[in-house]
Structures are given as C-alpha cells and as structure tokens.
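Heads up: the structure comes next, in structure tokens.
What follows is chain A.
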Amino acid sequence: MKKLLLTVLVLCMLAGTVFAGGEQEDAKEYDFVIGKIPYTFEHAYHQAICREFTEYSEKMYNTKAVIIDGESSAEATLAAVENLISQGVDGIALHCGDAGLSAKAIDMAHAAGVPIVTTLIRPENMTAPHIQPQETPSSIYMGAEAARQWKAAHPNTPIKVAMLNFGGIEQVWEMRTGAFLEGVKSVDPNAELVTMLNGQGSTVKSMEIILDVLQGDPGVNLIFAANDEMALGALAACEQLGRGKMDNGVPLTEIIAGLDASSAALVKIFDPNCSFKLTHGAVKDIARAEVDTVMAMINGEIPMDKYTETRVLSPTFDYWNTSLAEAQRHLEINFFYEGDLEADVKAAMK
Partner candidate 1 sequence: MSNDVIIEVRGLEKEFPGVRALKGVDFDIKRGTVHCVVGENGAGKSTFIKILTGAHRRTGGSLKFNGNDFDPKSIREAMNAGISVLYQELNVVDDLTTEENLTLGKEKSKFGFIQKSDGLGKMMDIIRSLDDSIELDMPVDILSVAQKQVIEIAKALSTDCSVLVMDEPTASLSEDEVRRLFLTVKKLKEQGITIIFISHKLSEIFEIGDYVTVFRDGEMTGTKSVPEIAGYEDALGCPDTFDDKTITDACTELVRLMIGKVIDQAYIASESDYSQKLLEVKNVSNHRLHDINFDLYKGEILGFYGLVGAGKTEVGRFLYGIDNYEGDIFVNGEKCDYKNVIGALEQGFAMVPEERRVDGIFGQLPIRANIPMMRMDSVLSSGLISRIKENKLADKFMKMMSVAAKDREQAVAFLSGGNQQKVVIAKCLNRDADIIMLDEPTRGVDVGAKEEIHDIIRGLANEGKSIIVFSSELPEITHLCDRIVLMYDGSIGEIVKNKKDIDIDHIMNIVAGG
Partner candidate 2 sequence: MTGKLKLPRFRSQLPILVGIIVFMMIVLTIISPNFLKVQNFSNILLKIGIYILIASAANLIMITGNLDLSVGAVLAFSGILHAYMCKHGVPIPLSILITCIAAMGWGVFNGFIVGKLRIVPVVATLGTMYIAEGFAFLIARWDGGTNIMLGLPGAYTRLGRYMMFGKIPVIIVFVVIVAAIFLFIEKKTKLGRFSYAIGDNRSAAELSGINVTKVIIILYALSALLAGFSGILQSSRVGLAAPNVGRMMETYVLIVCVLGGTKMSGGKGSIIGVLLGAAIIGLLENGLNLLGIDHFYQEVARGLILIIAVLAQKSSGNGRN
C-alpha cells in the first residue's frame, strides 16, 4: 500500500514537472519585461486577454510578459503588484475591481519608478494612464435592443428585469447593469428592476440564484448578467424550469444578456431557439492598448504620472443584428478560437 502511494506521488510529481517544463520558455533575450495582473484567471475572458497580452508584447516589442493572477481578491492583487515590483519589471498593466486598491497600486508602482496602466475600473487618484473599454454605450444598446425585441413579441407584457452583478464593484453599475437598465427604460419607461443579486461571477451560483428569483417573481422576462459565466448560469436555471426558449429568434419566455462575448456565450446566442441572445466585449484591442500604453511609458513617449484615457470599443453581438461570420471573426481574433461557430452551434442544439 505504501509503495503504491509512493508510486502515485512520484507520478504526480513527474507529471507536474513535465507540465511545468512545457511551460518553460526558451532562453531568449528580451528587451523588456512587463507584468500583467488580470482580475481573475478563472474567466475565459481574462485568460484570452492574458494570452493576447503575452503574444502581442513579444511580437511587437520583443518584451516578455509576466502574468500574476489577481484571483478577484484585493489582497492577492496587491501582493501581485508588490511581487512584480520586486521582480524589477519595466512596467505593469493592472485590471482590478477596486478603485481604491488600484490607486494604492499606482502609488506603489510610482514610488518604485515603475510605469503602470489600469484597465476598466478608474482608480481614485487618476495619476496614471488608463484603458477604458467603452462598455456603457454597448450596455445601453443591449438593454434597448432586448426590450425592443420583447415588446415586439409581447407588447402587453410589462418588462421585468433581474440582474446578476459582482459584489462590491461600483463602476459596474455605470458601465454594465445601470447602463443596461437605462437602455431598457428608453424603450419601456415602465420597466421594473425586480432584483439585482451577486452571482459571484459563477455559473453554478448564478443558476441557484436565478431559480430563486424566478420563483419569487415568475414574471421576470429580461435577465442581464455582468459576465457570460453568470448569464450561462441564468440560462441553465431557465432551462431547468422549462423556460430559456425562443421560437426562431422570437422571445417566448425571457431574453438573457451577458457580457464578454466569449465563445461559450456566442454558441448559445446563435442558437435560434435559445433565450440567451446578447453580449458585448473585446479582448484584442484592450490587451494591445495595455501593452502599447505601457511600452509608450517605458520609451518615454508619454508621461507615466498623467491620467489619460484610452478608449476601446466593446462591440455588441446579438442574434438579430450580428452575422455568424462577424461572430466567427470576433472569436478568432479575440479568443484564439479555432473551431467553426456554425458547426458548434449546430452541435450544441443537439
């Protein structure tokens, strides 16, 4: 028994080493090393960002990217900043959910003379360049489009909205949830926000919550989730209750909207009989903007202690107005997608 255990342990270690070995880069001379801290490595969206960030910085600037997971936690993020500074990186790109924390990270980096750029959540101090994906207009558009589609199919049913957000990130309201609601209200001023709960970015958690929400008010007919993972959970909950359906793009039970525009979401969106229908997001442009800004600071082209806002589009994808080809291209460019979206959609439809 002991021998068996030992063998298993050794095998595990070997597997680990081989795997780690595969990750090892060839010894190569880089001009610079820059750090990147994603919000969390657990979401497909942030993984794609990190991959693009790494490939682009190497290709364009012969620069090595060091990725440290922010683990959607304040402590982990701050520790990652300290870690990168002590590693002596030449620049840092930070995506953090907390404005105060981002400010602190900027101060730390600046104190060490390291240029830093933030993404999405505006830091409190505004003393460093910032990348701002233009999520607000896209969210407004999604809200309006979803409400239009619902009203076209069910003119007499009042619109009831349920939302899933991340806890504790205020700017999410401005860019995502609030903007979506604004869009809805621009079509139907009487639309009601039934509830907004924390799905913790998790599919399973969101599924449980939406089951309860639909129980509390079965009349909910628009569901917006602040990322695709949560939207997929909401969809699973609807399907569990026999909902989640559309008749060839015509809303029957509800309309679900997500955010990030990942492949898992688009596969559902282009299924004409599925109620998940809208999402928006961009990867490539954001990652490249991050790299470009950091490199511009390193090369002294822009000051590292002045707030500038680089705006990046966050294109919308929905069943009614986007073509399958556009979505396919978006996935290839942004999510390193190698499949055929049309085939994947068909496969998922059973």
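The candidates were selected such that all candidates are chains of the complex that A comes from, given by their letters.
Descriptive notes on the structure:
By our rule, contacts are C-beta pairs under 8 Å (C-beta built on N, C-alpha and C of every residue); 3 or more make two chains touch, one makes a residue touch a chain; residues count from 1.
Keep in mind that this is a model prediction, so the values were computed, not measured.
Here chain A touches just one chain among 1 or 2 in this complex, the one numbered 2. Interface residues of chain A facing candidate 2 in the complex, by the touch rule stated above, are 1, 5, 8, 12, 19, 41-44, 47, 167, 194-198, 200, 202-204, 207-209, 211-213, 215-218, 229, 232-233, 236, 239-241, 263-264, 267, 339, 344, 347-350.
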